[in-house]
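Left out: one protein chain. Kept in place: all the others.
Chains here go by letter, A, B, C, D and E, matching the order in which they are written, and residues are numbered from 1 within each.
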Amino acid sequence: MFLYEKKLQYPVRVSKCDPRMAKYLMEQYGGADGELAAALRYMNQRYSLPDKVVGLLTDVTMEEFSHLEMIAAMILKLTKDATPQQMREAGLGDHYANHGSALFYQNAAGVPWQASYIQAKCDPIADLYEDIAAEEKARATYQWLIDMTDDVDLQDSLKFLREREIVHSMRFREAVEMLKEDQAAQKFF
Amino acid sequence: MFLYEKKLQYPVRVSKCDPRMAKYLMEQYGGADGELAAALRYMNQRYSLPDKVVGLLTDVTMEEFSHLEMIAAMILKLTKDATPQQMREAGLGDHYANHGSALFYQNAAGVPWQASYIQAKCDPIADLYEDIAAEEKARATYQWLIDMTDDVDLQDSLKFLREREIVHSMRFREAVEMLKEDQAAQKFF
Amino acid sequence: MFLYEKKLQYPVRVSKCDPRMAKYLMEQYGGADGELAAALRYMNQRYSLPDKVVGLLTDVTMEEFSHLEMIAAMILKLTKDATPQQMREAGLGDHYANHGSALFYQNAAGVPWQASYIQAKCDPIADLYEDIAAEEKARATYQWLIDMTDDVDLQDSLKFLREREIVHSMRFREAVEMLKEDQAAQKFF
Amino acid sequence: MFLYEKKLQYPVRVSKCDPRMAKYLMEQYGGADGELAAALRYMNQRYSLPDKVVGLLTDVTMEEFSHLEMIAAMILKLTKDATPQQMREAGLGDHYANHGSALFYQNAAGVPWQASYIQAKCDPIADLYEDIAAEEKARATYQWLIDMTDDVDLQDSLKFLREREIVHSMRFREAVEMLKEDQAAQKFF
Amino acid sequence: MFLYEKKLQYPVRVSKCDPRMAKYLMEQYGGADGELAAALRYMNQRYSLPDKVVGLLTDVTMEEFSHLEMIAAMILKLTKDATPQQMREAGLGDHYANHGSALFYQNAAGVPWQASYIQAKCDPIADLYEDIAAEEKARATYQWLIDMTDDVDLQDSLKFLREREIVHSMRFREAVEMLKEDQAAQKFF
Partner (left out) sequence: MFLYEKKLQYPVRVSKCDPRMAKYLMEQYGGADGELAAALRYMNQRYSLPDKVVGLLTDVTMEEFSHLEMIAAMILKLTKDATPQQMREAGLGDHYANHGSALFYQNAAGVPWQASYIQAKCDPIADLYEDIAAEEKARATYQWLIDMTDDVDLQDSLKFLREREIVHSMRFREAVEMLKEDQAAQKFF
């Protein structure tokens, strides 16, 4: 069962209205390596990976959903004082025609999220490398986003999220090594 | 923040191994009107709909994620004693080539889930009708699934889920009427 | 059989060259809730819904195709005097690289139309709620488009189309209530 | 404006219940080279091709929509007496889980129709070759379908449609030669 | 077996930094009628078309892959001196958020490449018309790109590529006529 608590994992602040940056942040809301992709990938893998790593997958799933909320909060803060004219100049007119000011699971270019971005192979080593790659790709995306803004408050939030991806990547690497050792001990796989 | 409790919302039972039925149930795991689609639709709309309905959307989001777990549990129970030969005869060989025995967010025909199945318009009336339609379509899917099995235990679980969709549909209809009245009272929209 | 008469359902006028607005209007040509989506949804549902509503579905199908023509006419009028430079500044360079000045079934962001936007469940109540939702979502899209222009001639055409969606929504609501009554009278479904 | 007359272009008959063949026919309802693809391709190209060929495109558009109706009629006739068990054995269980007995714009494998199957380049020669290729590909699809059935009534309807594609292909070839001559006469393009 | 030689088929030059033009050129890298689409279409058709045309298909496959390299080289030259600010003003911020400065198989609007753009029907005439249409559509795309730049060095490279498409189109037309004659001689098909 899933439960919800009305609280952000980490406070989110932005220092200025910046709809263009909001558009770029959509990459982490509904893009290939964004938080939705991460949460759904791990949530699904829990059903086939060994018990030993299910706890890790569940923890990271819940954290990624919480990150998705933080991204949503950033986008809303970056756009809430924007005029329609500013939205259009930021390239958000396409989005507005379809979704008004609502969020949607699509990347910065407006391509809807699709499950083809993620994978589950029922092979613990393959799936954990998929997860490590996912975290490294999310880290890279946060880097490109940090590069594109000079808003130090926003950078602070993005750096927090980037660090979390690095931590997850390390935890998945530990998990993959642990499983490899188990396989070696069992002399089979 | 999202929290997870290791418990199914409603107990799931099946009375026989039936991989073909497992394949059909994937429609509710990763199909157009399935539980993932429902959960993600409402989770996203919470950021733009009026405060008055956000609680309802959050509640239904969490319940739909819990239903997704129930569907996963059914699929696993229906296939856990199946031989590879039985899986192939049930038409699951395509799935096995790609995902082994892992679950994946795709429909019964193997088409990956995509956000194009759902919508957010930032218009409370339009979004709530989207939600009513979603619940009615999920109800219809459960009906087709119930029609395709004679396993009374599985039917019991599916009927429980079908009833929940009907309840959600009614709650969304009440919400849409409430918002219409508010709009009428305010003499504008 | 389908027949064509070379006449617009309602005259279309625009008061200025505005390629940026033309880009946004593509949402109603090839977007998720656009006129193509509407026409194809109803045209397809005619084969499985009760005879009682087939006439309504056929009428609305034909009208939505006619609306598609009106949208095409608006886009062509808004762009016909635009220089290549104006087209690129309006964000239409991507479109030009692929399609030149031709129209295409894609939304304002350039995502091609896909049948995943629409649905047919073979359940009259579910399908009619799908249709009501579709009309409400199209109404919302017209609202966002009207908000983005100050061209009163264009607004007039868009308001006409928005009103038609409201009329269709009401007709589908009447149809759903009629079918519910029939079901109640038959004490089954 | 589009008008509808309740009449099939050519009578459709089938001599037996054959849900497997119905599944294959869906390729021509919602597949890459099917009748929907054809109708929508030509309907859209009318807005950018020279006046000289617009009449041809309009005529073929209307005829392809009428063919789509014929395909729908064949699928319904081939399945109307099938038991749920027969439907599942024919591989239509996936379809039933999602759409019940309703038709949908998807190919024989269940992949939803998408506008990426078709194209419009705003270049008369390129667009007409696209159209010739489309007709030849539709012809090939009809051939594969005719090969897969021994129902002579169904074969008769499919052969009629295959012949129409050949006629369309020839008319598009004449059109492309006519336009090439015009270009040569004008010494430019 | 495939072999690679580190050499461009034709030298590529650009006379100025122009990230906006780089964005448009992505249409030929990962778009519907781009060089990837061409190479993959012919590479795949080699397995089912008559021996007589396999050599032609192989040659053109290899050349299209080489053209893909030329397009890549152009995009890299057009952007290598661009500041992040210039990239964003050129509309490449969406691309940067997802891929940094890396290339990707997506069109100018950011839609990922998909095999639905191409086709193989196992019918030599249909497949060769598909190929002729492909070359004509690629020619049209090059024309639209040439129209959008005043960089004579870039135009020179693009004109070279446009000419190659015309040559391929003629070779495919010769092939289709040759096969038709063979069929006529055999009095069947």
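To be clear about the criterion, a residue touches a chain if its C-beta (ideal position, glycine included) is under 8 Å from a C-beta of that chain, and two chains touch if they have at least 3 such contacts.
Quick caveat, the model's predicted, so the values are computed rather than measured.
Colleague: The chain left out here touches which displayed chains?
Modeller: Across all of the complex, the chain we cannot see touches A, B, D, E.
Colleague: For the chain left off this view, which of D:Cys17, D:Met148 or D:Met178 is in contact with it?
Modeller: The one listed residue touching the chain not shown is D:Met148.
Colleague: Using the touch definition from the top, which of A:His99, A:Lys137 or A:Arg164 touches the missing chain?
Modeller: Answer from the full complex: A:Lys137 touches the omitted chain.
Colleague: Pick out which of E:Ser15, E:Gln86, E:Gln114 or E:Gln155 touches the chain that's been left out of the picture.
Modeller: E:Gln114
Colleague: Could you please point out the subunit E residues that touch the chain left off the display?
Modeller: Against the left-out chain, subunit E lists 1-5, 7-9, 30, 36, 40, 44-45, 47-48, 58, 61-62, 65-66, 69, 72, 76, 99-106, 112-116, 118-123, 127.
Colleague: List the subunit A residues touching the unshown chain?
Modeller: Contacting residues on subunit A, toward the hidden partner: 32-33, 114, 116-117, 119, 121-123, 125-126, 129-130, 132-133, 136-137, 139-141, 143-144.
Colleague: Need a quick check: the contact residues on subunit D for the chain that isn't drawn.
Modeller: 20, 23-25, 27, 31-33, 91, 107-111, 140-141, 143-145, 147-148
In this text, only the chains that are shown with their structure count from here on.
Colleague: Among the other chains, which touch subunit B and subunit D together?
Modeller: C
Colleague: Only C-alpha atoms count here: how many degrees separate subunit C from subunit E in terms of the superposing rotation, rounded to the nearest 5?
Modeller: 120
Colleague: How big is the gap, in whole Å, between where the Cα atoms of subunit A centre and where those of subunit E centre?
Modeller: Whole-Å distance between the two chain centres: 34.
Colleague: Between subunit A and subunit B, what is the gap in Å from one C-alpha centre to the other?
Modeller: The answer is 23 Å.
Colleague: Roughly how many whole angstrom separate the Cα centroids of subunit B and subunit C?
Modeller: 28
Colleague: For subunit B, which residues are shared contacts with two or more other chains?
Modeller: Each of 32-33, 114, 116, 119, 121-123, 140-141, 143-144 in subunit B touches at least two other chains.
Colleague: Graph of touching chains, which shape: line, ring, star, complete, other?
Modeller: Other.
Colleague: Provide the full list of chain pairs in touch.
Modeller: In this structure, the chains touch in these pairs: A-B, A-C, A-E, B-C, B-D, C-D, C-E, D-E.
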